[in-house]
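The structure under discussion is supplied below as structure tokens; questions concerning it will follow.
What you see is the complex with one protein chain gone and the rest in place.
Presenting chain A:
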């Protein structure tokens, strides 16, 4: 009996091996970029990490495909490379020789993408499922675009500065005209008393007449 069980298991695993191959119709390629994501803190990819992957994927399948209890053995992996990339297929829990359709797998992965990423401390970019595009985040939309705020602040400061400068020059000019009016009044009385009232032209500095 043991021999039969062993034989059956062998056949089953052999079948599973055949089910999983690169470019399998219902399989997906996974690519991990550990060094890019984690740098020096990157963990080494080994059998234990692969076990975690299989269990996480089984969890994803269970959550999405309700009613079916997927086991780790249903996640078949093959073609591991140094890149840390591999192919996997998902077999149906009822019938281990039958592959689950790719759209069901895709939906499961999409739903639990964030959980899968977190299990490996990776992101959508560093844990790639080739062929499954991550759902893009909603673009952040602002009520007031940030550039307008900075613009408003700067514009306000500059306009305030101009007003201050213009106001100060107007005030200065008013003060000067008041003072020159007073001075002119004094000069007139002085001129009347000192001169005969004749303005001597030879002492004026007229550049316009001596231009080249």
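Throughout what follows, a contact is a pair of C-beta atoms (placed from the backbone, for glycine too) under 8 Å apart; a residue touches a chain by one contact, two chains touch by 3 or more; residues count from 1.
To be clear about the criterion, contacts and distances are computed from a predicted model.
Note on the omitted subunit: UniProt lists it as "Transporter", one of the names in "Sorting nexin-2", "G protein gamma domain-containing protein", "Transporter" or "AP complex subunit beta". The hidden chain makes contact, of the residues A:52, A:72, A:155 or A:171, with A:155. When the full complex is taken into account, the listed residue touching the unshown chain is A:35, out of A:21, A:35 or A:114. One chain of the complex is left out; on chain A, the residues touching it are 31, 33-36, 81-85, 133, 135-136, 138-139, 146-151, 154-155, 158-159, 161-162, 165-166, 169, 173, 205, 207, 211-212.
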